[in-house]
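Heads up, one of the protein chains got dropped from this complex, but the rest are sitting where they should.
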């Protein structure tokens, strides 16, 4: 098909990076030309990831801007917080397009970043430059952009579940409570007692209650949609499973709105967007039903007794919550159909 | 040591019944004299439950009131909904004490029962007679009673997390939202696609949203505590694990209350009750930390930004949510220390 | 690309059938034109499988030979044992190509089938006609064939691990012991206490010891390779996971053979076959490293102390052990590259 984009991946030894490899292998217009790891440069890519044996044959490159600039047109940054704030400006200056999967460029205010991430923020100039790539909401901004900040996994699930209702003014923004649950891959590949199998298995736990760094990301985005400041209650839980996020979101309904009306509203908002699937009345999505895929599925329950709506939204945190959405952003940046290379069915069971 | 209560268990082929066997084996004052199954009478108890091989040697008895009355002083009913409403009056009439683990006698109103359980209710007379055995809240009523309705698993977890705050008037009852999660044993031992391993594993799902039969049980009890009608939003989720329930409960705080104040309030309310453990500030309990035990652990987070408290309460649904609490009720009925035979440590990991 | 094969799937409400749908969706030369279920005809395909919502939009067809013959060129039979023995002759007579995923045509002897399957065998005529589609061993037979018997999941894993060594005469066939372990999806989607989550989770169990119906399939095939009768000891175990099979196979080595020599032998035997990946010395494959993919990975350990080789082979039972290998057979039948539509990376983690 002629055109072929050369892509580099930085931070390919984490779960986001290795999922980018899996997905880009199947993308018709992209060739991975460099996989970069500061810690393991020179090692075979498949050594740390035996599932890629005979599929990916190269070795890990060093992190060298000139080297990347010579080999690639675009760079995916799947690095821990605090790395891409330094790296992205240099890569952009070298003429590369950048899609940053870390949280470094999601918050527009450096003060808010510092408060929640407890790190030195990126410069205001580049924070302003970065386009927040929540494709179904801000896809128009992504088209033609060179620098994308890929949304957080929890934020993606919560926001896709909330935006149409907030935009329509159907729910009271001061009543939003998001009860979020994630599989363990969301914690990354770094070892700690908190991800030890014997500690996580047969266990369900809450963590970072009221303190998760996706809270300001969700609030910033909802505020942008609503045109007013919004504060939410947001709790994160660890589920004994590898992949998947569910947000069970509660809010008081303004006026009387039926489940059918919510379904229609969401179908209308997401019309033409293949990766959001609104479920029929009385059906709520489960995380396995999107596992391994780029879908976000949404279902509703309206309780007339209490006047509240319960919105259930699920994603695969590694795909729609990270690598898949990054490729969806790539597709939009390049003017391709947003589903290119991503329209595969979930893996079930 | 002299006294020995003879106990019968009806419905011993479900998870509640078999857990009663495990726990009563270790109880110093109780001897199991009859284990009853309508479906498998005559078979060895250990046949369907090989883990009891050489531990429990008898055979399953038929369901015969006279037989039970001749063999036992007290009967645990671990039967499906709709069975004990018929059976309990007969057992009581035969002079037996009864602890009912089903939902048949939890709701005081037959109309409400019928609405939520979609079944014929028990008679008002026996609904009035049954003592709702939430030990830490209504233990005084249990002492000396002959007929106990053992609380539901979700209800136990939610209520122990809410009662002190509701009683103190520290939270706005109209804002209570309970996001509940349970392991699969809560669904019972009956087979269905919904409990098929390949459907549940690596999956997190919501079910019966706004429709779970523990909603009226929670509301009836909170209403009794508060002296006013209370309506809650309550969502149930299935966690890919066998045992454990967590309720993550949200409510707006009335006035300004710190986490320390909530901790003090709860410690005071539960003083002398060994099975409720209030966690120190900044610590939230995980389900594994009570697994296999009769504890209910509770932690708090107060969010000054939104004025809400998040209460996290966990139990083992099979123990504190069923068989363990039933034995705790037995202890109270008999005037024994409520911890008799139950004060063992959780199984970890 | 011009050519398009019309495929029908019978028995699409089991795990093999639904995986065929997932994989064929991504196949460039195949269009699914009919999905057939005797039990649910008329229902939307996505109703029982919500992960296919908006991906597969048709309804389930009835099982009607004329209907299938009008709509399809080839039929995949993902039916329980005993169904395709009746159905396949009729479908073949109607001019359709058939790939049978059940065990009905794997054993060439009707007596042996009856002994192990405890069912009425297919006719000798059709047993003779069916080509045993273990692609890497008998791919030449598959090319141009109209009727394929797709190998069993355990048999695929065991045989790919054993064939090169048996063929080379490097191991003593009378010493072969296969210790096999499978995820729960191998038991199918039918409900039973044996697949209840609470019974399987945190549990490892053996079943059908010395009695599994894949034993004669393995022995028939090894005998064909060796030119002599071979009897094996074969144990099946259930692993608390959804997908994956590992065979840990033991045999006494004839002569002195190093691990490197085994690796070379297998690399040579499987040269050009992309779906078998021989691991480097000292590395043994894990089931997750092939999950969701059509690969079979193999590793070796030679113990000089005991003179035995341990061969570890893993597959995804639903892909290489069922639907994936069926499509690989389709590719070979049609003269396409055997990897067409199947060359995607395993899902990790």
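To keep things simple, chains are lettered A, B and C as they appear, and every chain counts its residues starting from 1.
Note that in this section a residue touches a chain if its C-beta (ideal position, glycine included) is under 8 Å from a C-beta of that chain, and two chains touch if they have at least 3 such contacts.
These figures come from a predicted structure and were not determined experimentally.
Taking every chain of the complex into account, the chain not shown here touches A, B, C.
From the set A:119, A:167 or A:189, the residue in touch with the chain omitted from the display is A:189, counting the whole complex. Touching the missing chain, out of C:51, C:189 or C:243, is residue C:243. Only one residue from B:61, B:136, B:297 or B:338 touches the chain missing from this view: B:297.
Per the touch definition above, the residue from C:109, C:123 or C:203 contacting the chain not shown is C:203. The omitted chain makes contact with subunit C at the following residues, 177, 179, 181, 183, 198-199, 201-207, 209-210, 231-233, 235, 237, 239-244, 246, 248, 250, 284, 286-288, 291, 301, 303, 305-306, 308, 310, 312, 314, 349.
One chain of the complex is left out; on subunit A, the residues touching it are 15, 183-185, 189, 191-193, 195-198, 200-202, 240-242.
Looking at subunit B, the residues touching the absent chain are 15, 18, 21-22, 25-26, 49-55, 185, 201-202, 242-243, 274, 277, 279, 283, 285-286, 288-293, 297, 318, 344-349.
Everything that follows uses one rule, which is that only the chains that are shown with their structure count from here on.
Rotation angle, subunit B onto subunit C, C-alpha superposition: 180 degrees, expressed as a multiple of 5. Over half of the residue numbers found at the subunit A and subunit B interface occur in both copies, marking it as a same-residue contact. Relative to the whole-protein C-alpha centroid, the nearest chain centroid is that of A. Separating the centre of subunit A from that of subunit C, both taken as means of CA atoms, is a distance of 36 Å.
Mean C-alpha positions place subunit B and subunit C at a centre distance of 46 Å.
Each of the following residues of subunit C touches two or more other chains: 15, 185, 201-202, 242.
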